[in-house]
Structure formats: C-alpha cells, structure tokens
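Handing you a structure now.
For this depiction, one protein chain was excluded, whereas all remaining protein chains were kept in their positions.
So that you can tell them apart, the chains are marked A and B in the order they are listed, and the count of residues begins at 1 in each.
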Amino acid sequence: MREFDYRRAPDVSGAVALLDDDPDARYLAGGTNLVDLMKSGVERPGRLVDVRELPLDRIESAPDGGLRIGATVTNSDLAAHPDVRSRYPMLTQAVLAGASGQLRNMATVGGNLLQRTRCAYFTDTTKPCNKRAPGSGCPALSGEHHNHAILGASETCVAVHPSDMAVALAALDAVVHYETADGQGELPLDQLYLPVADTPHRETALPTGALITGVFLPPVPVAARSRYRKVRERASYAFAIGSVAAALDTRDGVVHDARLAFGAVASRPWRARTAERALIGAPATAETYAAAAAAELAAARPLPHNGYKVTLMHNLTVAVLSELAEEAAL
Amino acid sequence: MGLSTSSVITLHVNGEKHTLPVDHRTTLLDALRERLDLTGTKKGCDQGQCGACTVLVDGRRTVACLQLAVAAEGREITTIEGVADGDRLHPVQQAFIDLDGYQCGYCTPGQICSAIGMLAEHAAGWPSAASGDIRPAVGPTPLTPEEIRERMSGNLCRCSAYTSIVEAVARAAEADASSAARVPEQSGEAAV
Partner (left out) sequence: MTTTAQEAAVRAVGTGHVRVEGRDKVTGAARYAGDIPFTELAYGWLVLSTVVRGRIRDIASGPVLEMPGVVAVLDHRNAPRLETDYVSLLGRPDPTCAVFQHDAVPHLGWPVALVVAQTPEQAREAAEALVVEYEPLPHDIEFTGDHPDSYPVDGHMPGVTDKGDQEAELAASAAVVDEEYTTPEEHHHPMEPHAATARWEDGRLEVVDSNQGATWVVGELANLFSLDPASIRVRSEHVGGGFGSKGVRAHQVAAVMAATVLQRPVRVALTRPQMFALAGHRSPTVQRVRLGADTEGRLRALDHRSVSRTSKVYEFVEASAGVARVMYDAAAHHTENRVVRRDVPSPTFMRGPGEAPGAFALESALDELAEKCGIDPIELRLRNEPDKGPVSGLPFATRNLRACFEEGARRFGWAQRDPRPGVRRDGRWLLGTGTAAASFPAGAAPSTAAITAEADGRFTVRIAATDIGTGARTALTLVAADALDVAPERVTVRIGDSEFGFAMIAGGSMGTRSWSMAVIAAARDLRERLVPGMAIPAEGITVRSDTTAQIAALANMERHSYGAQFAEAAVDPATGEVRVRRMLGIFAAGRIVNPLTARSQFTGGMTWGISMALHEEAVRDPAFGGPVGADLAGYHVATNADVPRIEADWVDDTDPDDPVGIKGIGEVAIVGAAAAIANAVWHATGVRHRSLPIRPSRVLTAGSDA
C-alpha cells in the first residue's frame, strides 16, 4: 500500500474542494471496499478525503411520500429503518442479504453504490484486466467465469456488479444526488452505471470529483409488497450468483403493477423492463411469470461455464413472483 | 496543499486514551496489535472476509482490518480485553467457556465481540436476513437459533464450533437479556 495523505472533510463543499484539488484522491466512507482494494494494490490513492462524519447520515420522508437517504447512512441503519421496512421491504431484504453484520455497520449507501466488482481477475493486480488496466485483456472470458455476466456484457469485460442494495434501488427508480465544485446534480440509478461497451474502466456517469450526497426514493406503492431473494454458494456472507428484486400488485387475477430487477447478472443492477412490460396487464399466473422471465432472458449471452445462470434467473423470477402473488391472495 | 503521510492521533480503547503517531496506512487492527499490545484482536484474513478482528466501535461491531486507525480517532473502541467487568466475565464470555463455543480459540475474540454487538442490534429491533416478515408492525423477531446463525455468519470458525457458538450465544441471551446485550460502558449504550 502506497503512503497517502488523509483529510477529514469539514463539510460537503470542503470535501469536494479537497478532492477536486487532487486527481489522485479518493473519498473514504466506510472503507469496506476501498481499504481492501488499497491493500491489494488495485487502488493506490495519494490522498483520502474522509467523508464519514459529514451530516449526510439521515433518512427523511419527503413531502411526496418518498424517502431521502443520506449518502453516509450505514447499510445497517438503512435496513433497520421503519419506513424502509414498511414501504420498501425489498430494500431492507437486499441490504440484509449482503456482506455481514460487521460490514453493514461500516458500509455506507454511497459507497455501496460505487463498490467495485469482485471479479477475481480485477482484484489480482498480477493479472490482465480491461477494467483495471484498459487494453490488457479479459482473462475471465476464457478462464474462470462461472459467476460472471450473462446480460449486457461485452468482449472486453464480463464482470458483474456485486451490490445487493443497488438491485433493489434499481427496481425502485431511485435517483442519486451528488455534488461537485460546480454545484449539485442528480442521476436516475438507471443512468448512474455506464454500459460496458469497450470502456469497462468507466463505470459511472458521475462527473469527475463528484461526491454522492444521497439517494432519493420516489413513492412506489407497489413496493409495499416486494421481495428480494438472493442465491449464493453458501447460506450467508457470500456474493450473489443470482438475485431478484420484485414487487407485484395483482388485482382481480391480473397484474396491475410490477417491478423487477436482477443482480449478479451484469456489470450493473439489471432493471428487467422487458419482463415488467410482459407482466403488466397479463393474467397473474405462473405462465405469465415464466413468459416474462423468458422475455427478459432472451437477451442473455451466457459464457461456456455460466449457462446455469439463465436457468437460475428464470426459475428465481418465477418463484419470487409466484410467492408474492400467493401472499397477496391470502 | 501539503501532503502528510502520518498523523499523531488519540485512540480511545477500552476506556483509556492512547496518543500515538501512526502511518496513515495503519489499520485499527495493526494499531491495536502492534502498537498498543492489545493482541486479543486477531488477524485472520486482513480483508474483511473472516470476522476474526471484530471489535466494537461506538458500540457497533466492526472489522478492524478495514478500519484505518487514523479514521478511528475520536471513536470509542472496545476490544476483547475490555468486555469483561474487571474479573467478572461478560455473560457471552462465560457461556463460550461453559458450552465449549470454541476450539483453537483464534476466532473467539471476534466471535465474542460480534455476539455482544449482535445482541445489542437484536435488542434494538433490527431484523436480519433470517427474519420472515420484516415490517415494523410485525414486531421484533425472537432470537431463534436460525437468527443467531445468520447474524453470526460474519465470523468464520474453521474448527467449526458453530453449533456450540449458537448455544453459547443463546444461553448468554437467555441468562440475562439485559446484561448479555450490554455493550461495555465506555462504548455508549445508545449506539444502536
């Protein structure tokens, strides 16, 4: 690990100013990903700007019924918040499905959104990786990729985004707020993550030096009946090999509204809009759910060793939607 | 703007203040072990993947290997050396002895700190991934073995004393619900 300067940001504008002053600097919040990446040499910042104590740690109800979540709210506090649990239960479930109690106590909302892929070639600096060292190649394509992308990937990178929280936020139309030296800005979560294309090292649409200040959740009535289910290779404390965030509102046997997003299948949380279109207005039956899953997964381009993910995501989607429908019928 | 790669910081550990210069690269884990001779906190992976270095920071369980020491300045840190009340062991410690909640003992300090933090989280009404209906109106989840297992899964035990760890945590929680969830005083009760 390289030596570095450390500053505690006095306030948001001070944080932005400290970072803007130095292109070699990084914001430090919970540190659960950044410090790890510094140890492995993937990140070698010359300065850390600690934003952990900025007054961005509140969750507040917005007048329109939505929620404003500060960027330094910990994963634990987000998951435990009564309004999140009652109005967006899939978000609480997604956060609780991630990492461990200790890590959730440290990790923040802003940091969670910006965490890097756990692709083992990315985190090993002795290996080529187009995301870490543009143009060096992608060994995962011909190597070990059983937990890599089946959707939206390119020939340059097949890594998946590791966040559970972001999958729920994608389904909930969250909007990310940020600040730069030029002022404040916002990005819908759908537009936060850039397509892989041939620039996998460019991950987000945030302007240079931007500090995420919070996430806004609009009112999403259908989310009151929602669920996040994650499949992984052990029962806890592991990244997903596939996950589904789903919300379903059925009325008179017909899908009135639905939200659906997939995790661990793409470089970004994957909002399944094709499936949503197939669901809304269709009969609330297992056949509909299967057809919707198939419609979304028609775009899947599995690699030689991750074809099982297409089956997994199909089955998981049908299972979660069926569970939600059954519970609604009770 | 000038750069400095080290700072003189004051760490509050187990109710005592320690002022020391630190290389900014020093993690809280290494500061405790190599600088303050508090070696009860163990280094199992140094990557946040095992939980052996779990300590309480402002009452919340935290992996010390991913916490930079310089960023921990001003926080109340409790390590395994600070959880007993003098000679009187914390109920979680006593239960680990009585029910053999360990084998080699290397993950044990982290397990115990994690259990203390976890019991406080549960007492505060936090749900877990093992909780069924997490809506607040449903009320708090009882601390079933399944809940303990999920909540303690951030602490690996390769000797695999898990069944005894679950029994020990359950006994500590039952024996004295208030004191088992007792976060040692200097860490602040209101943490969760």
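Definition applied: a residue touches a chain if its C-beta (ideal position, glycine included) is under 8 Å from a C-beta of that chain, and two chains touch if they have at least 3 such contacts.
Model, not experiment: these values are computed from the prediction.
**Student:** Which one touches the absent chain: A:N130, A:S163, A:S236 or A:T250?
**Tutor:** Of all options in A:N130, A:S163, A:S236 or A:T250, contact with the hidden chain holds for A:S236.
**Student:** Among the options B:L11, B:L28, B:A120 or B:C157, which residue touches the chain absent from this view?
**Tutor:** Once the missing chain is taken into account, the touching residue is B:C157.
**Student:** Using the definition of touch stated at the top, determine which of A:Y121, A:Y178, A:Y193 or A:Y289 touches the missing chain.
**Tutor:** A:Y121
**Student:** In the complete assembly, which of B:L28, B:I77, B:I134 or B:I165 touches the absent chain?
**Tutor:** B:I165
**Student:** Could you pull out which residues of subunit B are in touch with the chain that's been left out?
**Tutor:** Output for subunit B: 23, 25-26, 30, 33-34, 37-47, 49-50, 52, 79-81, 84, 89, 93-94, 96-98, 100, 102-109, 112, 130, 145, 148-150, 152-153, 155-166.
**Student:** Against the chain that's been left off, what residues of subunit A make contact? List them.
**Tutor:** Missing-chain contacts on subunit A: residues 1-3, 41, 118, 120-121, 124, 126-127, 139, 142-144, 146, 231, 233-239, 241-242, 305-308, 311-312, 315-316, 318-319.
Definition applied: only the chains that are shown with their structure count from here on.
**Student:** How many angstrom between the C-alpha centroids of subunit B and subunit A?
**Tutor:** 27
**Student:** Which residues of subunit A touch subunit B in their complex?
**Tutor:** Within the complex, subunit A touches subunit B at residues 1, 3-6, 21-22, 28, 30-32, 35-36, 39, 46-48, 50, 52, 76, 79-80, 82, 85-86, 89, 92-93, 96-97, 99-103, 105-106, 235-237.
**Student:** Spell out the part of subunit B that touches subunit A in their complex, as residue ranges.
**Tutor:** 1, 3-5, 7, 23-25, 27, 46-48, 51, 54, 60-63, 66-68, 70-71, 114, 117-118, 121, 124-129, 131, 134-137, 149-156
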